[in-house]
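== chain A ==
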Amino acid sequence: MEEEMAILEVKNLCKSFGGLQALKNIDIEIQKNKIHGLIGPNGAGKSTFFNVVSGLYPPTDGNIYFKSKEITNLPAEEITRMGISRTFQAGKLVPNLTVLDNVMSGKYHISPNPVKSFFFQPSQFKNQEKDIKTSALEMLKFIGISDFAERWTSELVWVERQLVQIARALISSPDLLMLDEPTSGMGIDESKAVMDIIRRIRNMGITVIVVSHDMNLIPEISDRITVLDFGNKISEGSPEQIQKDPRVLEAYLGENK
Partner candidate 1 sequence: FGQEVKVSEWNIPFLNTITGPIASIGEYMSWSANRAAEEINAAGGVRGVPIKIEIIDTGVDKDKAMEEMAKLVDSALVVMGPVPEACIMAAVPIAVKAGLFSMVSSTSYEYAVEYFPWTLSWYPITEEKLPPITAAWAKLHPDMKTVVQFVENWAAWPPMAEAHAVGLESAGVKMLSQVDVPTDAIMFEPLVLKALAQKPDGIMLTCNSEKAAKIIIELVKKGWTDKSKILVFSSADDTALYTTGGDSLEGISIYNYIDLNLDDPRWQAFREAYKKDHNGIEPASLSTNYYDSVYMIKEAIENTGVTGDPAKLAEERIKIRDYCRNVKGFKGIQLTWDMTDGVPTGKGTFLFEIENGEKVFKAMAK
Partner candidate 2 sequence: MSEVTYYFLGFAGIYVLMGWALYLPYRVGQLNFLIVACMAITAYFGGFAAREWGWPFIVILIIGILFGATIAFIFSLAIGDAPCFTVVIVGLTSVFIVKTVIENWRTLGGTIGFFHIPGPNNMLAIIYSLLFLVGLLVFRIDHSRWGRAASVVFIDRDVAVTLGVDIKKLGMFFQIISCSIAGMAGILDAFLVKSLSPEFFTFSMIGYLMCILFVGGYTTMWGVILSAFFLQGIPLMFPSNIASWRLVIYGALLVIIILLRPEGLITRKMLWSIKIKSPRYITN
């Protein structure tokens, strides 16, 4: 039964902006060590779902449990510390830092406090920094962009930025990784590479939730898919089930019967 354990449980989640209900009574269970696809038309509430789970927006109603602990209304940094990492749809990197430093910045909560270490453990500090650097380099290698390490992020193109974002989210060794459209703007080859990366992340024991509009990607890598439409969960199941679901076909793929 180990397999079936849910790492993230969302119960009756609601989020409204003024009069607009972006999420309506959503229940989702994310199984541990699986890749969970999240799809839906534009404005369905996928990014909002991420924002609420990661603590950027407080939910209007409902509860969120992560590793059986309630995280509803916790501050975002606290949630991150508990092991949820995410990327952004149009995530910003720091332009005047190198790629390496950008990735290193993802390892915030497990690095030493510089002032404390300055006064009390001056000798250790250098080593700790070195460790962070090593793991950042490993992460870049894992993603397959290790030769970017010393480039300035302002020089990167869109696709490369997406990859750096993933590396930055991954370096804090999260238990749950939420990717918001990781392959948007990518060509076929790049998408395939990202697909491969996501699989390898899963194999490391990290649960992944992916939002994407790329219908080549989602069904192929997801173990399970949830479909949102106008803030409602309209379908959930294995990729095969989803691809046959008429509601999904109509609302999302635009194929009429």
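To be clear about the criterion, a residue touches a chain if its C-beta (ideal position, glycine included) is under 8 Å from a C-beta of that chain, and two chains touch if they have at least 3 such contacts; residues count from 1.
Selection criteria: all candidates are chains of the complex that A comes from, given by their letters.
Just so it is clear, the structure is predicted and the values come from calculations on it, not from any experiment.
Q: Pick out the one candidate among 1 or 2 that is in contact with chain A within this complex.
A: 2
Q: Which residues of chain A touch candidate 2 once you look at their complex with the stated criterion?
A: Per the touch definition, chain A meets candidate 2 at residues 54-56, 75-77, 80-81, 85-86, 88, 91-98, 101, 104-109, 111-115, 117-118, 125, 129, 132, 147-148, 150-152, 168, 172.
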